[in-house]
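Take a look at this one; I'll ask things after.
One chain of protein is taken out of this complex; the other chains stay put.
Then we have chain A:
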């Protein structure tokens, strides 16, 4: 090469801290998201222990509010989305035949900002109290008038930092999918998972900036005495609800669409059939993405916006049942007449279908505005959204992890332990949340830390708590399965399920650093399956073999995120009452805040000035094969 510059490549921990490889970033997302999933799950168990009997005093009211807030916030922002990003990072570039993502550096930055934002949020547990105004952080409850300690400050700043990561991750996937598809991979040949990742990324792009504005406004109210939501200064608390839900409603589709994609892939592979109604699936995905933005007011029926607004948003909400129904029937018709194999991944996918339908049905019930006045803020709502988010998204993630585990790590998970995971988690899930519908209809409100004896709540709550522990047991089975799999050698075949249909199954497991030694030529939908059926067995290359250009690793994404983390703390504690004059001087003059921002901006400057020539890999070098996991 004309201008080869030696690039420092790291090993061990430094390799993981500096990596820009999307498959390794996917693994990092999985580890961090999985960790936060366990944290959020532990919080859920504490909530369920508190509610297992009437008038329990296990955690008390204040801690209960913190647990409730942190459970919701952690599960949505720090567990569910990162685990989806893990699958998207690990699989999407492979499915479209790309060597890499469009912006490897930005991809790494996205991970680290999410990670440090999440750390900042959870740091609140150890510095005097977590946020306690609910994951929706409604005003005026979360405002400076009623919420005096630092909990909500951690919420507004931690989520802003994590939100940057989500936004740039979304842009990265959009550009990757639009610009970097292999020759022949037209949009209408893209695998369903890639399609859902694409639409989800578009939703992220248009939903997250709204959240950012809301968080900034709340932060200004709390830290700089602004009056956005403070009634005394002319502010408007309902404005927060609008801003939050114009983000928050698309957010649930950001979460569920990739799960739909996973289910489509798994159901089709293990039925040995082409996905039924592929083009209607694409249409339904796009339509759900669009409608997702049109219905935010259904979270605010009881706010008092009037019958016209309520009626319009009722109808718009119910419309979403149409494309969702299309998807449900397509999955069923894909299974219909297929030669079905009930692997763990497929069990999760098949279990997903009726579970998600149940969540969808209660969703339509809640969409009827007059009925919503009855269900509102009751346990019925809790049951509904756990049915769609746990029964939809988490079952989808479990299906995807079992399905793609060999491609990510080169090892098979144990089917025996996998089936134990499925049955305990699935039964535990229904035990926990099915009875909550009835608790809601009986009148048990959500978000309260205890209830009185004699309202027929006792037995149902006890059942719910037992179910929660069964789900925890299922999760532990999955962790054991991971440990067991890592004690075995990495020997998964390229196409370990033998019925792989899409491009990721045409390359070694785990995928090499450069993904494809030669860019494949795509000749139809289900590209690999088509080659198998025509007797070729493998993809034919679209280009001659040659050295592959790779981006250099970099520590800058990590440092930029640390800078934001420090800056966040600096702003938060600027007006704190420090007993030590040195600390009050340090924070009070915003030195820490400015220093943190300077680190971030300095890293941006370095990145801008220093061109990244990258390095080249010769795909014939055997020692470079495989992402070392």
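Heads up, the rule we're going with is that a contact is a pair of C-beta atoms (placed from the backbone, for glycine too) under 8 Å apart; a residue touches a chain by one contact, two chains touch by 3 or more; residues count from 1.
Basically, contacts and distances are computed from a predicted model.
S.K.: Between "Cytochrome B oxidoreductase", "ABC transporter substrate-binding protein", "assimilatory sulfite reductase (ferredoxin)" or "Anaerobic selenocysteine-containing dehydrogenase", which matches the UniProt record of the unshown chain?
M.R.: "Cytochrome B oxidoreductase"
S.K.: Could you tell which one of A:226, A:371, A:521 or A:595 touches the chain left off the display?
M.R.: Checking the options A:226, A:371, A:521 or A:595, the one contacting the hidden chain is A:226.
S.K.: With the missing chain put back, one of A:133, A:156 or A:171 would touch it. Which one?
M.R.: A:171
S.K.: Kindly state which of the options A:136, A:236 or A:303 is in contact with the chain not pictured.
M.R.: In the full complex, the listed residue that touches the missing chain is A:236.
S.K.: From the list A:274, A:376, A:549 or A:590, which touches the chain that is not on show?
M.R.: Touches the omitted chain: A:549.
S.K.: Which chain A residues would touch the chain omitted from the figure, given the whole complex?
M.R.: The list for chain A reads 1-3, 99, 102-103, 167, 171-172, 174-175, 178-180, 205-210, 212-214, 216-217, 220-221, 224-228, 230, 233-236, 239, 242-243, 246, 548-549, 605, 608-609, 611-614, 616.
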